[in-house]
Every structure is written in structure tokens, then in C-alpha cells.
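Just passing along the structure, written as C-alpha cells.
So, subunit A:
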Amino acid sequence: MEKFFNIVQSVPLNHYILLSCILFSIGVIGVLTRRNAIVIFMSVELMLNAVNLLLAVFSVFRNDPSGQVFVFFVMALAAAEVAVGLAIIVMVYRNTSSIDINVLNKLKW
Partner candidate 1 sequence: MTVSILIFLPLLAAAALVFLKNEVAKLAALFFAVVELALSAYFLANYIPGSNTQFLVDQSWIPQFGIYFNAGIDGINIIPIMLTTLLVPIIILTTFKHEYTKANIFYALILFMQSGLLVVFTALDGFLFYVGWEAALIPIYFISALWGGENRIKVTLKFFIYTFAGSLFMLIALIYLYTQNPSHTFDLHEFYNFNMTAKQQGFVFLAFFLAFAIKMPVFPFHTWQPDTYTEAPSAGTMMLSGIMLKMGIYGAIRWMIPVVPQGFDQYYPYCITLAVIGIVYASIIAFKQKDGKRLVAYSSIAHVGLIAAAILAWNVTGVQGAMIQMLNHGINVVGLFFIWDIISRKLGTRDLSQLGGIAKNNPWFAVAFLIITLGTVALPLTNGFIGEFLLLDGVYYYNITLAAVAGTTIILGGVYMLRMYKSVMQGPTNDLTLTFTDVTGTERLVLVIICALIIVIGVYPQPILHLSEASVTQLVGEVNAKLNALHAPAAAVPVK
Partner candidate 2 sequence: MNTLIVISVLPIVLLYLGLYKAKNALLPVTIVGLLVALGLAVSQWNVDAQPIFSGMMLFDKYAIAFSSISILSTILILALSKEYFERISSHVAEYYAVILFALAGIIVMVSYHNLSMLFIGIEIMSVSLYILAGIKKTDFASNEAALKYFLMGAFSTGFLLFGITLIYGSSGSFDLDVIRDWALTHTAKTVDPMFYTGIMLMIVGLCFKVGAAPFHFWTPDVYEGSPTLITAFMSTTVKTAGFAAFLRLFSTCFASLADLWTPTLMVITVITLCVGNVTALYQQSFKRMLAFSSISHAGYLLFAIVALGINSGNSVFVYATAYTVASIIAFAVLILVQQQSGNDNFESFNGLGKRNPFLAFVLTVAMLSLAGIPLTAGFMGKFFMFGGAVAKMQIWMVIIAVINAIVSIYYYFKVIIAIYFRDAERAELVAPGYVNVVLGLSVVITLVIGVYPNLISNLIP
């Protein structure tokens, strides 16, 4: 049992990196493949959170608090982005009754 805890505590850094990379990639793939603005937006948030996770991990592994402070900044700005982004999505929805980005083709992509 003691051994088990040691293993828990000493998860190698690479695993965390791999995890965040996977999360980040899921986010990227989500952005690229989904057509619903909200889902795209959520995928973006997933990307940011993958970053936050990695920042916190680096911060702990390097014993340097600045990484965690950065997470704060990321969260704050992500919140601002959420506020503006959702407002934009609502605005679009009110004008078009749709949040499918395929509907938005008045301007060429």
C-alpha cells in the first residue's frame, strides 16, 4: 500500500505533459471539426484548460509559483473571453436563429 502512494505521488512529468497534449489535441480537433459555435467555444476552453493543467504541473515540478499565478491570469482572461464570446454568440443567434457556423457564409471563409 505504501508503494501505491509513492507511485501516485511520483507520476512522471511526461505523463502530465502527454495528458495535456491529448486534452489540447481534443480541443483542437473539436474546433476544427464541429460546426456548432458553442461546441467550438467549449473546445477552445478545453484547450485553455489543458494549458492550465500543464502550467500547474510545471509549477509544482519546478517549485516555482509563477506558473500557478499564470493560471490565474489565464482563467481571468478566459472568463472575459467567455463573457464577450457568449455575448457574440447570443447576438448572432438573435439575428439568425442559428449558431451553426455553416449558416454564416455571407462572407466567404
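Here is how the candidates were picked: all candidates are chains of the complex that A comes from, given by their letters.
Here, a contact is a pair of C-beta atoms (placed from the backbone, for glycine too) under 8 Å apart; a residue touches a chain by one contact, two chains touch by 3 or more; residues count from 1.
For clarity, every value in this text was computed on a predicted model and none was experimentally measured.
Picking from 1 or 2, the partner of subunit A by touch in this complex is candidate 2. Within the complex formed with candidate 2, the subunit A residues making contact are 17, 24, 27-28, 31, 37, 40-41, 44, 47-48, 50-51, 54-55, 58, 62, 64, 66-67, 69-70, 73-74, 77, 80-81, 84-85, 87-89, 91-92, 95-96, 101, 104, 106-109.
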